[in-house]
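Entry: chain A
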Amino acid sequence: MPDLGTYATEVLSAYAVSFVLLVAIVGLSWRRARRVKRELEQRDG
Partner candidate 1 sequence: MIALLRRDLQLAVRAGGGFGLGLAFFLIVIVLVPFGVGPEQTVLARIAPGILWVAALLSALLSLDRIFALDAEDGSLALLATAPIPLEGVAVVKAAAHWLTSGLPLVLAAPVLGAMLSLPPPAYATLVLSLLVGTPALSMIGTFGAALTVGLRRGGLLLSLLVLPLYVPTLIFGAEAVRRAADGLPATAPLILTAAISAGTFALMPFAAAAGLRVNLR
Partner candidate 2 sequence: MSLWEYANPRKFMAWTAPVLPWAFGLAAVSLTVGLVWGFFFTPDDFRQGSTVKIIYLHVPAALMAINAWFMMLVASVIWLVRRHHVSALAARAAAPVGITMTLMALFTGAVWGSPMWGTWWAWDPRLTSFLILFLFYLGYVALWEAIEDPDTAADLTSVLCIVGSIFAVLSRYAVNFWNQGLHQGASLSLDAEENVADVFWFPLLVCIAGFVALFVALVLLRTRTEIRLRRIRALDARSARA
């Protein structure tokens, strides 16, 4: 872990929130993709 000095909270929170946002968009897209795919497979029989 590098020494972030006085700005540790800022840098870490920037990274943390960005990760949350990235994971959220990827996760939501992925989950929805899977759900829709399954639904379609059921429909197609």
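Here is the rule we go by: a residue touches a chain if its C-beta (ideal position, glycine included) is under 8 Å from a C-beta of that chain, and two chains touch if they have at least 3 such contacts; residues count from 1.
Criterion applied: all candidates are chains of the complex that A comes from, given by their letters.
If you're wondering where the values come from, they're calculated on a predicted model, not measured in any experiment.
Of the candidates listed (1 or 2), only one touches chain A in this complex, namely 2. Against candidate 2, in their complex, chain A makes its touches with residues 1-8, 10-11, 13-15, 17-18, 21-22, 24-26, 29-30, 32-33, 36-37, 39-40, 43-44.
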